[in-house]
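Below you will find the structure I want to go over with you.
Note that one protein chain of the assembly has been removed; the remaining protein chains are unaltered in position.
Our next item is chain A:
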Amino acid sequence: MKRLALALMCLPGLAFADGVSVENPIIPLAPPGVAAHAAFMSITNTGDTPRQLIGVSAPAYAMAHIHESTEKDGVAMMSAVDLVEIGPGTTVTFEHGGLHFMLMKPKAPVSEGDMIELSLEFANGEVEQVTAMVMKRHKAHDHSGHGHDKHHDHKHGS
């Protein structure tokens, strides 16, 4: 088990803070000239106490926010989210059609394969560093419907 844990820690894109683990952090490659990108990932609270995700920062972008896409009566809309509650032992998945980290105005062009640093801010003052890989959307999308773990069921915390 210890060896597995060590191996996991060496994988890029995985980050562990006290009681929080992040899996599959990705940023789908956006069309050229588009200033709004999204980061998706799964965040699991592996600890015993509820955690509250309250913000995100991304040095490579002018702005970063927690956002949620919703659809009501056939209209797609987005709204900022102030707090995402993650209960002990639960996973909140940031994925298409729900929560995402909205990244605005990249300071330099973002290309496929780039690694983007994100800091997830929690209410207890802890910051989780996450490295998200920029990848073509169809590659990320190809996983859907094939039991890939970033698409498992979850409850949105907002």
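The rule we apply is simple: a contact is a pair of C-beta atoms (placed from the backbone, for glycine too) under 8 Å apart; a residue touches a chain by one contact, two chains touch by 3 or more; residues count from 1.
Just so we're on the same page, contacts and distances are computed from a predicted model.
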| item | value |
| --- | --- |
| Per UniProt, the name of the complex member that is left out, chosen from "FeS cluster assembly protein SufB", "Putative ABC transport system permease protein", "Thioredoxin domain-containing protein" or "ABC transporter" | "Thioredoxin domain-containing protein" |
| Residue, one of A:34, A:83 or A:115, that touches the chain absent here | A:34 |
| Contacts of chain A with the absent chain, listed as residue ranges | 28, 30-38, 63, 67, 69, 71, 74-79, 96-97, 100, 102-104, 137-138, 141 |
